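Removed from the display is one protein chain of the complex; every other protein chain stays in position.
Naming follows writing order (A, B, C, D and E), and every chain is counted from residue 1.
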Amino acid sequence: MSRRLVYFNGAFIPEREARISIFDSALMYGDMVFEMTRSFNQRPYRLREHLERLYASMRYAEIDCGLTLDEMEAATRQTVERNLPALDGLDFQIMHDVTRGALPLYDTLVTEGTAPIVSINVFPLVRHIGHAAEKYEQGAHFVVTPQGAVPARYIDPKAKSRSRIHYRIADLQAGRMEPGAMALLTDEHGFITEGTGNNFFTVRDNEIFTPRPHNILRGVSRSACMDLAARLDIPVHEADLDPYDVRAADEAWFTSTTVCMVPITRFNFQPVGDGLPGPIYRRLLAAWSEEVGVDIAGQARRYAELAKTWKP
Amino acid sequence: MSRRLVYFNGAFIPEREARISIFDSALMYGDMVFEMTRSFNQRPYRLREHLERLYASMRYAEIDCGLTLDEMEAATRQTVERNLPALDGLDFQIMHDVTRGALPLYDTLVTEGTAPIVSINVFPLVRHIGHAAEKYEQGAHFVVTPQGAVPARYIDPKAKSRSRIHYRIADLQAGRMEPGAMALLTDEHGFITEGTGNNFFTVRDNEIFTPRPHNILRGVSRSACMDLAARLDIPVHEADLDPYDVRAADEAWFTSTTVCMVPITRFNFQPVGDGLPGPIYRRLLAAWSEEVGVDIAGQARRYAELAKTWKP
Amino acid sequence: MSRRLVYFNGAFIPEREARISIFDSALMYGDMVFEMTRSFNQRPYRLREHLERLYASMRYAEIDCGLTLDEMEAATRQTVERNLPALDGLDFQIMHDVTRGALPLYDTLVTEGTAPIVSINVFPLVRHIGHAAEKYEQGAHFVVTPQGAVPARYIDPKAKSRSRIHYRIADLQAGRMEPGAMALLTDEHGFITEGTGNNFFTVRDNEIFTPRPHNILRGVSRSACMDLAARLDIPVHEADLDPYDVRAADEAWFTSTTVCMVPITRFNFQPVGDGLPGPIYRRLLAAWSEEVGVDIAGQARRYAELAKTWKP
Amino acid sequence: MSRRLVYFNGAFIPEREARISIFDSALMYGDMVFEMTRSFNQRPYRLREHLERLYASMRYAEIDCGLTLDEMEAATRQTVERNLPALDGLDFQIMHDVTRGALPLYDTLVTEGTAPIVSINVFPLVRHIGHAAEKYEQGAHFVVTPQGAVPARYIDPKAKSRSRIHYRIADLQAGRMEPGAMALLTDEHGFITEGTGNNFFTVRDNEIFTPRPHNILRGVSRSACMDLAARLDIPVHEADLDPYDVRAADEAWFTSTTVCMVPITRFNFQPVGDGLPGPIYRRLLAAWSEEVGVDIAGQARRYAELAKTWKP
Amino acid sequence: MSRRLVYFNGAFIPEREARISIFDSALMYGDMVFEMTRSFNQRPYRLREHLERLYASMRYAEIDCGLTLDEMEAATRQTVERNLPALDGLDFQIMHDVTRGALPLYDTLVTEGTAPIVSINVFPLVRHIGHAAEKYEQGAHFVVTPQGAVPARYIDPKAKSRSRIHYRIADLQAGRMEPGAMALLTDEHGFITEGTGNNFFTVRDNEIFTPRPHNILRGVSRSACMDLAARLDIPVHEADLDPYDVRAADEAWFTSTTVCMVPITRFNFQPVGDGLPGPIYRRLLAAWSEEVGVDIAGQARRYAELAKTWKP
Partner (left out) sequence: MSRRLVYFNGAFIPEREARISIFDSALMYGDMVFEMTRSFNQRPYRLREHLERLYASMRYAEIDCGLTLDEMEAATRQTVERNLPALDGLDFQIMHDVTRGALPLYDTLVTEGTAPIVSINVFPLVRHIGHAAEKYEQGAHFVVTPQGAVPARYIDPKAKSRSRIHYRIADLQAGRMEPGAMALLTDEHGFITEGTGNNFFTVRDNEIFTPRPHNILRGVSRSACMDLAARLDIPVHEADLDPYDVRAADEAWFTSTTVCMVPITRFNFQPVGDGLPGPIYRRLLAAWSEEVGVDIAGQARRYAELAKTWKP
């Protein structure tokens, strides 16, 4: 049984006790905002950037969690510190969750009352990364699903809220098209937006293109990837992309917090470019690995091996 | 402290322990479907209809909860039975929640593992109804908010899922326009859809109009109200309604499970009709009260009194 | 020079003096609502219905003109009375205009100050009707213009406001396609809405179809025509119509206050049905003529003759 | 009583006589285009640019006013000249109005006949600017209203026409949310367009963002502001902005002809940045003041004082 | 080798010679309209209705084929007559094709010049029907594809033109989701429109629902099916249907010219109703068989057998 502890409104509790009342607004309305940060060599990566986005999400939802941004960062670092012994030297993700609190009608049914709940937990990335290990070489298959992206004017994907059952539905649709295929959402105009929890990039003629930022989560890994490209003098354009552009692309990949960047070698059952991870992808991954001091794909292979025996 | 017990995957547990792990898909994705049923004289009202809708919601989300519809009904009746002593003769709501279960990545972090969770709980309607007591006479104020309804092709409101943070945002917007004002959502064409948890009706020239059923929750109380109108030979039309139609209406009301039907006497800061609950509203409410053997508005007044001292 | 007098905020003034300050909101924002009623045998036709719509328009614009509906009707009848000697026994239109009044910034620049202005004027229909005389036999040519209808959620056509420069633009476009052609507006889905100041009807297999009422002015003549059809047991359907349906129609016509109903014998340069006014059109026109005690097409021919010499 | 005179089709008439017949197309269809220019030290600012836009508006409406652009400029300067004695050394606005003229049906009812009317008038800015004086320090509150912007394909906001009753409706909605709040319109995609008579800017990380120019009036003050930024080497981007971006912004302001630029310190009831006028705003306002030789905020304070006693 | 002959601009030519020049507008622009009619007991079924729709398609495309409707019918009957000996007593389809003719630029490159081409051919339905034989019992699987229906305002599906490559793309997408699955197209609002060459019906509570007729081909078999339902006193509604409604349906089927009506027993990988052809489907199919004097499903089984050896 895990020795990890979860920060829960200031206390530290066992992982299995990190639960939310069914009378909390989080479960009544998907009314919870969150963040997911990862570490490299056990140091949180771009933590401040993640927390700033968390506070932007709270402004969207008009939730006041009671902590300042600095206090939130301190609580986060304390949570990491406290769990280090239980992390076995592994890299981990940090998940922040903020609820609005119980609905007033049900105030006394909930231990915490109607105040917001802040929880922070850490979890080794063995499985997340290990499961993706072979994708770094073989690449992923992305398919456009009938389920589309919810336009930002209805529920804003830039705010990272938990009201996103449509991600699960898109995942189910993609998995039915081909086992292991991953969903790519398009917007009302047919433009590509994002995967269900990742951002999308293509390369054409040595320039990088990624969807414009109004209808997507503006991923921190997306920013990291764009920063790396800038450092390597590779032009990056935010553009309206549609399936035609992906079929014409030389390379594609997705970025997400846990796996950084993974090549997309098939799109809608056709190869992307020559169907292999491309040179620009490789350069960026190498630069990223160097920046963080971790061989990202190599770590994935190690964790894949470890995942066979590792107990969460 | 409440003596009520919550059905939770077959067991009965104290209310405050009815909690869901933060690693459950319900909290990761707003990935939970639910129902809300009420009793009259402690008998569940149109329970089967609610449960059928619950199973339609599960089909939408592709969740298999492991119970047949009959088993779910049996579990519900058992939950009511078990709680009767704690209900003090009061009418109550029954809430069904079904999650998809923990994400596989986190299987061991969650007591229940990756199986779906079914929970059923009951709660006296003292506050819900009591708080609305004066509205039966004075009526509610509905305002169109900038936050609009999410079109069904993105997240279907006909399926009662918990991914609905936009309801909270609309509520916050309405409350700012005027304290106590309630949000009325419009769709992408400007047509009225529904409130945040209720259905909308108007009367014009002695005929009833209610929004067409594609972009709304098809409320069981909505059906009940339409059935009553049919019995009283009052024509009911499902139609595209917009604010112009409400300004031209003679009456308006909303329906919801807990309060049945409440008159809307103001709309966007203008009176509806003559600003008083109208004759057709009154006829329907009387018929409803008769059908269920409860004076609905009278019960609300009694519960309002009781709410002053009642401890949940 | 005309002896007619215009009701203007309670006074009666010569026609040429019925002018609005350029500092009035009417000229600053197209912020004026209006109605147009006609007489048969010098008796206003469905006046009350027109005035009710005028008040609905004022509710839309949130203008309080200071008169009750009854007072407005009285002022109207007084205006007609006062002008009868100048009307030479001719039928006439009644135009109601209500402005919001001068912008407060400019209060002293305007004689009337910031109060709303109500004006009512009458004008013989010699030209309006006379110009249409031959259309009763030959029919009109309607063409779909690139300029489309403004959806009601932006500016509601059900409220009769003066913010409608797009009508003039559509008219100019239609006139360029063929001199004398009249504009037919379609909505964002390609459905037919209305002409620029008239409502549209078709017949197919002896049943009447007219656009659904959400994106159009709900014309009083439209209602009159539908009432007549009901009396003659001809089914009328409000439906989504598009150009395909018009090409497949047996008949078409438009209704408007001044000319009642005029056949449309060509649509987008193709004949409608056999290119002649149809039997259902003729029955309805006859019934209308009978109802109002005026041979409508006959009056048009008389007025056409008169228009050659008549001085307004 | 004002001694100011209005240019009216070549003549100069008293301000109160600058009125348009109710039979003019301007009042029949909101069929009038206009411009609003201001002076600094009594010299018209960017007059030519305003007049070029006026002619673009006339091309949109297909109105031929009978004057060349040069003649219009001459008439404007003559109007200013003529009124200088009555302007008491104050800065003023110049309003140009062009109607299409009376509808042919009513030719003889209107003194001017069916010819277009050109009117030009001047008015001291005491009230316009004075009323805004404290906003230069405290900033304005902008709120998104349910009333949205009319897409350009229906009625083009780039053409400055008087068919804009929706601006008044948005203003009424904003004022109800909070007295003094100003309306910010969003388009069909939820992107910010403009206020009801002003353009919108934000700053993020020392770069300026303003809505893309297709669905807005392309304000002359907007251009002026962008030119100033260019001169100060502050990057300016035309971009799709939505409420998320404003909540994430460091600063915001609006520009309009009369008040030049005013900070927006609150947005949807939340502070913008730290809730105070920001450094980039201040630099631009200073540069603008310097360019025109008028301390813009200082003038506002002086005019605020003067407004207490000034008689228009 | 087939002895069948194709009517081709008045002549009869061998089937393999029924070819269209690549310089014909049909191949330059998908600029060809067509019809598909079938026989029962070798008698064309509802031929006149098909031909009327063909002429409606020609009006849409503004093609004048040079034949009157009566002449077209005569040519059709002549084609059938001429081919009867080659049809071996089998039922057959009749395909009408009308092109606009060669583009004038290429007039001399085409034997027929720039005149429209009318071709009529017959083909035994052995394969069409035989391939569907087991579907009458097992039912079809319909899946919603990412490829949606083209809205009628762009290319009208009510006009049966050959510009419909999107049907092929939808078919390819459906086939990839599951071999044999058939595509169901949804419109821009997520409402179900039609399959790629067939119309869609559902049953709920003994009433039939089918998509509204604005965004679909108004199939002749669709009409036939609705007429049969009317004769059997089963209510039929044209309605906005979306996937939620299909999941809630008791039965579903599609209609098309060649196979009349085929049950849909799976929808998006879930059973429709109990997953078997339903009672209303069976009643309608029996009534249809009786009306035409052919056991429709029985014929399919016979043709399935025959198809194993039959040479076209």
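By our rule, a residue touches a chain if its C-beta (ideal position, glycine included) is under 8 Å from a C-beta of that chain, and two chains touch if they have at least 3 such contacts.
Since this is a predicted model, take the numbers as computed values, not measurements.
One chain is not depicted; across the entire complex it touches A, C, D, E.
Within the full complex, the residue among D:R82, D:H131, D:R153 or D:R176 touching the omitted chain is D:R153. Among E:R48, E:R82 or E:R164, only E:R164 touches the chain left out of the display.
Only one of the listed residues, E:S2, E:Q78, E:T114 or E:S223, touches the absent chain: E:S2.
Note that of E:L67, E:A115, E:L172 or E:A304, the residue touching the chain absent from this view is E:L172.
What subunit E contributes to its contact with the hidden chain is residues 2, 6, 15-16, 18-23, 25-32, 60-62, 95, 97, 100, 105-111, 119, 121, 123, 127-128, 148-151, 153-155, 161-169, 172, 311-312.
Residues 186, 189-191, 240, 242-244, 247-248, 270 of subunit A touch the missing chain (whole complex, contact as defined above). Residues touching the missing chain, restricted to subunit D, are 56, 59-60, 151-153, 156, 158-159, 212, 214 (touch as defined at the top).
In the analysis below, only the chains that are shown with their structure count from here on.
With centres defined by CA atoms alone, the chain at the far end from subunit D is E.
Centroids of subunit A and subunit C (each the mean of its C-alpha atoms) stand 58 Å apart. Averaging C-alpha coordinates per chain places the centre of subunit B 45 Å away from that of subunit E. Rounded to whole angstrom units, the spacing between the C-alpha centres of subunit C and subunit D is 33. For subunit C, the set of residues that touch two or more other chains comprises 60, 151, 153.
Chain-to-chain contact here is organised irregularly, matching neither a line nor a ring nor a star, and falling short of all pairs touching.
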